[in-house]
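Taking it in order: structure first as structure tokens, then the write-up.
In this view, the complex is presented without one of its protein chains, the others remaining in place.
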């Protein structure tokens, strides 16, 4: 169904942008895991709006309340449910968009799907706001992965046409902006500011790596790591593409070039290159699992756009009032990491289904 | 699980490359649909090996036998199961690869996952052979979609670095090669022949469009059309990336450029551009659903490659004997169409879950 | 997984007896249904403790708060999530039972399953408290079924060895006690009082009927109405058996006796008897769907019981302090109706999956 994903670990997201709360239920979490709620809050802070001059002005504390599944901070085996109250709700802002759909948003498709009964406020259940509970789940998964020696990291692979440089599996992230190369980061920030100044927005791509994975995770065919990661990553609004390892560039390669030669590193089996992104036949090979996700530019822009008044079927101009986040990719990075962490932990728990 | 996908329609693939048969079960097919088995066979013929000098020499008739779910050629509501016998089985060819894994194949990851008990012959359950039952399912889904006025088409978006030109939503396919531009097709064939002559292989990308879709299909978050299509498409071996609409190029766009303006075409709501690939918020908007999938080059190549002998942990040279298919993308096109057809029909059946 | 059930409609329960809240998420609810929250509260009041001298003294208002899925009281298609705060929490009462498990409770099995990390307070996630969110879901489903002309009713089929008399598909329920025959109800109440006076408890059986069902709901084999109803009903604590129609008595019948003869009633197809409980081959036949569920006596009793101190592996006496509900069946009736309503609505939504 729409709001649930996972096989051994099952995540359900609920709530809408302007409903009383958003939240998540994570079933299948093993009992006895002490969760560091401070780390969960820090992780959530990375996606919170209002923290930087570069993003939207909506400010919310985003402190999760755990309603079940925790006893004195330790998981008890029951479903883990946490919510975040929506405190900054202005439903009145959105009534117009049922009639005059915003380009690039789900206003029109939601209206068709729900026969006009959908929740138009702030995008309803389609809202980027739902990445907050995704990040709660992600923060929980990341803590469990850490116990297994598995870490997840991401950076802005590109933004507004400017590519980062460096190797996400090895290089350090800059302290103040999620890039590997500070000069590229500076250019990206300029691109964001330029777009904002023109009432416009920019797209970008996130790159994410999972390090420390054992070989043998995942399943053939529809249970491959690519399928699993993609199933979750496309749950993040604005993602229009995903690629693993060398990704789309494999289409231009020869086999002799794209095949990753097996080799040894001490007593470990490695590959000399990692064009496959750590996945062969859907199964991890022990190398870093690397993928990239493409984000379209924020569809909410201040510039006047053409759209259709559905009620009169006449074309009209639309100017979306208010301040907008000119680039969602930065705040989406923890959501991307969350998606990866969830998919990997799900596969890891599944690996233990043996006699 | 690994070999099952779908929500309202559930597809299970079974069999291995060299087991007695491969097959599929499709649950949730409505009763009373007359299936044209001739069209199913024709569709399967498009992926069959041995039909052209450009592909592998393994020749199999690939005529499906329906074991259940059909009464006098009409679906009866019971699970639809069909199998294809594996007649050209040479398990002896593959015993080596458990010890000396082929680069780019699942030999190593399968060995780790199954503790050495996996089926190494011909890739086992990881084999491209499993796209044959996927195509049976696809052929069935396509016939049901046609009754709803929905069609699916695909072409080689690129191959060996050569891009096709044209618009898959509008232009005609060439009669003898699945491209829109015959000159580009000629160049692609040359690239394949060149790779074959050097004992090498080439990658490529498939582009697929679903036409005639109503608006309102799909679900928010994890039930979006992107998630659904990706979940199936990554079940096709060698796929390393998928993108919808403008795909990765949205990462370099401004919002004013990527937003598709709503407009009217008679009494229909359309968008003037289709950067979103017919999907907004995971839901179809009534425009063509367009996506591309990147295929890595066939990993089986005649050229000598470096790999590791796992038993001795020593690096070694590997030369894979036999004739190989230098490009899997051509034969994969019906599998891509099948994945799209399955995902769309699944969503379409789900739309009818109303009171 | 443990806390989720359903196919077209998916219900997840979360929370523990003494966690901050219990709640439920119901996915797949069609958009545009106006919910009467007053009726939901009235329905919940039927299961609430503390309403009668016959049940436990724990008193909670049990007013659900909807966190998502509702807009101005109308479903919007997003997952419907509601919670009830746990206001009367005394976790200290239960610390003992991890070491000295109460007979008939999940103290021991939970401790084994969760390696000692489970939540022992009040039964944790195993608690009868979880029937509160089940009843929220049930109340929502019942309102949707009512729009389709389908109603659900139940009575105490037996309690403490005293059988009710009458026909639940036709007769009126007594106003003050959920039986058809007031004299049998009086005897049942006496049985409860007698057990309470002795620090003991009584078991009972609930009978439930779903009226107004169309023929054709459900699926063959594992998707039969029996499977669907049983999957949910066994989610109610203390249920140890379920039977449909004539149930276990069919085992002593001849075929000529148990077969329900088809007949007509005006232009409707009916059966002259209903030994099959309205289900043939797993599919509804248009007659009332009738089933009974057996409830064991409340395991918490004041009388001294034998048990084992797990820490020392020595047998010991246990006396469970506090007031206990000497019969859970009465309060379980709305949970049984909820289970039936959920299973039927799930099947009904599935029936609409057609082209």
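Letters A, B and C mark the chains in the order given here, with residues in each chain numbered from 1 onward.
FYI, a contact is a pair of C-beta atoms (placed from the backbone, for glycine too) under 8 Å apart; a residue touches a chain by one contact, two chains touch by 3 or more.
Worth saying up front: this structure is predicted, and the values here are computed from it rather than measured.
Participant: Which residue among C:31, C:67 or C:232 touches the omitted chain?
Facilitator: C:232
Participant: Just name the one of C:77, C:101 or C:138 that touches the chain not displayed here.
Facilitator: Only one listed residue reaches the unshown chain, and that is C:101.
Participant: Of B:68, B:182 or B:322, which residue touches the hidden chain?
Facilitator: B:68
Participant: Determine and list the subunit B residues touching the chain excluded from the picture.
Facilitator: 1-4, 10, 12-16, 19-23, 25, 27-28, 31-32, 65-71, 74-79, 81, 83, 110, 113-119, 121, 124-125
Participant: Tell me which stretches of subunit C touch the chain missing from the display.
Facilitator: 1-5, 7, 13, 101, 103-106, 108-110, 112-113, 123, 125-126, 130, 158-161, 195, 200-205, 215-224, 226-227, 230-232, 234-235, 237, 239-264, 267, 269, 271-272, 275-277, 279-286, 292, 294-301, 303, 305-308, 310, 313-315, 351
By our rule, only the chains that are shown with their structure count from here on.
Participant: From the centre of subunit C, which chain's CA centre is farthest?
Facilitator: The chain lying farthest from subunit C is B.
Participant: From the Cα centroids, identify the chain that ends up most central relative to all protein Cα atoms.
Facilitator: Answer for the innermost chain: A.
Participant: Which whole number of Å gives the spacing of the CA centres of subunit A and subunit C?
Facilitator: About 39 Å, centre to centre.
Participant: Please compute the C-alpha centroid of subunit A, do the same for subunit B, then give the distance between them in whole Å.
Facilitator: A distance of 26 Å separates the two centres.
Participant: Which parts of subunit B, given as residue numbers and ranges, touch two or more other chains?
Facilitator: Residues 220 of subunit B touch two or more partner chains.
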